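Sharing a structure here in C-alpha cells format.
All protein chains but one are shown at their positions in the complex.
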Amino acid sequence: MSESQKTIEIEVLRYHPEKDKEPHKQVFEVPFTDDMSVLQGVQYIKDYLDGSLSFRWSCRMAICGSCGMMINGEPSLSCQTFLRDFYPARVRVEALSHFPIERDLVVNIEGFIEKLESIQPYIIPKEPRTLAQGEYLQTPEQLNAYEQFSSCINCLLCYAACPQFGLNPSFIGPAATALLHRYNVDSRDGGKAERMELVNSEEGVFNCTAVGYCSEVCPKQVDPANAVNQNKTNSAADYFLRFLTPKGGAK
Amino acid sequence: MNKRRPYVRSMDGWWKKNPFFVEYMIHEGTALFVAAYAGILLFGLLRLAQGEAAWNAWLSAMKNPWYIGFQVLALIALTYHTYTWFKIMPRTMPPVVVGGQRLSAWAITGSGLAVAAAACLGLLALVWGMAR
C-alpha cells in the first residue's frame, strides 16, 4: 500500500459462534480504487487483513445470488454495489437481515430451502405427454404471464427486505411465492390446486402487508410483491367461491 | 458437539432503521385518522337518530376549533392515504394488458389518482347540487 493510495473504511458485523456471545463491529481500512465492488473490498479483507472473515460469493456478476449483504442497511448484492458510491465515507456491511447469522456475513438459509421445496418449483404436467407427442407449445402471451417471475436467483434480498418475514419466519415470503406463482401461471402446469393450499394457509400470502420493499431491492426485477399480492386476490376468490364451484378449490 | 450457534437478531425498532419503512409506518398510520373520522361520523349518525336537537348539537360541536384542527389533520392524512393507496397499486393488482402491452406502473398510479380526483369532484358537485 503506497503512501498516496486512497483508502476506505469498511465496517463489518462479525460473529464467531464459538467465541462470541453476540455480533460486534470491526472496522477495516481497505485500499480503494473506483472500480472496486463491496465484494472486492470484503475479499481484500479476507486475503490481506483477516483470513477468518467468512462470507459467501461466487460469480461476481449478479447471476449466482450468493453474495447478498446488508450494505449501509440496504439488502444488496455486494458484487454489484460499488465502494465509489460511498467513498470517502465508511461503508457498513452486515449479514442479510431477518436470517440467523451462522458466522460473520454468512446466514442460515435452511428455512428458505424448505420453503423452496414446499412450493414444488417444477412443472407438474397437466396431462402427461409421450415423447412421440412432441414438445409443449406456448404462445408469447403464455410466456409473458410467468417470465418475469422465473428470473429469481434466490439471493434472498427480498427476505432481508421483508419485515413480515422478520417478524414471522414461518411466512412463506416473497421469493418462494414469486416462484410458486411462476409455476401456477405457466400454461403447461397443473399443480395450482396443490400450491394454493400453501398460499391460503396461515403461513401464506396474508402475512404480507404490502410494504413493497422486496420488489425495490430485487436485483432481477422479479417484483415478488406483485406475485404475493396477486395471490391474495387468488386466495380470496378461492376462499369465497370454494362453495360455489363444483370441484372446489384447495380444501 | 455441534459448534453451530446461529444468532437471531432482534426486530426491535426495525421500522426506524430504513426510510422506506418509516414511510410505510406513516401511511399505515393514516388508518388512525380513518378510524377517528369514521367514529365521528358514526357518532353523528347516532345523534341524527336521536332527533333534531341532538343532531344540531353535533353540528355545532363540529365547529369546535379542536374538531376543526382534527379535520385539517384528517384531510392531510386521507389525502396521503389516497396517494399511497394508488402508488402501491401497480404492485398489488394483477397485470393489466392493453393492446398487448403491460400497463406501466406510472399509468396505473396516474389513472387511480385521476379517478380519485374525479370521484371527489363528483361528490362535491353532487352535494352542492342536492343542497342548492
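Order as written gives the chain letters A and B; numbering starts at 1 within each chain.
Throughout what follows, a contact is a pair of C-beta atoms (placed from the backbone, for glycine too) under 8 Å apart; a residue touches a chain by one contact, two chains touch by 3 or more.
Definition applied: contacts and distances are computed from a predicted model.
**Q** Not counting the visible chains, the remaining one has a UniProt entry; which protein name from "Fumarate reductase subunit FrdD", "Cytochrome C", "ABC transporter permease" or "Nuclear transport factor 2 family protein" does it give?
**A** The chain we cannot see is, by its UniProt record, "Fumarate reductase subunit FrdD".
**Q** If I consider the whole complex, including the chain that's not displayed, which of A:Leu49, A:Ala89, A:Leu143 or A:Ala236 touches that chain?
**A** Within the whole complex, the residue contacting the unshown chain is A:Ala236.
**Q** Tell me where the left-out chain touches subunit A, residue by residue.
**A** Within subunit A, the residues touching the omitted chain are 114-115, 117-118, 163, 167, 197-198, 200-204, 206, 209, 232, 235-236, 239-240, 250-251.
**Q** Go through subunit B and note every residue touching the omitted chain.
**A** Residues of subunit B in touch with the missing chain: 11-12, 15, 25, 28-29, 31-32, 34-35, 37-42, 44-46, 48-49, 52, 55-56, 59, 62-63, 67-68, 70-72, 74-75, 78-79, 81-82, 85-86, 112, 115-116, 119-121, 123-124, 127-128, 130-132.
Everything that follows uses one rule, which is that only the chains that are shown with their structure count from here on.
**Q** With touch defined as at the start, can you tell me which subunit B residues reach subunit A in the complex?
**A** Going by the criterion above, the answer is residues 3-9, 11, 14-15, 17-18, 20-21, 24, 28, 88, 90-95, 100, 102.
**Q** Using the touch definition from the top, list the residues of subunit A that touch subunit B in their complex.
**A** 15, 17-18, 22-23, 73-74, 97-98, 100-102, 108, 141, 144, 163, 166-167, 209-213, 215-216, 223, 225-226, 229-230, 232-233
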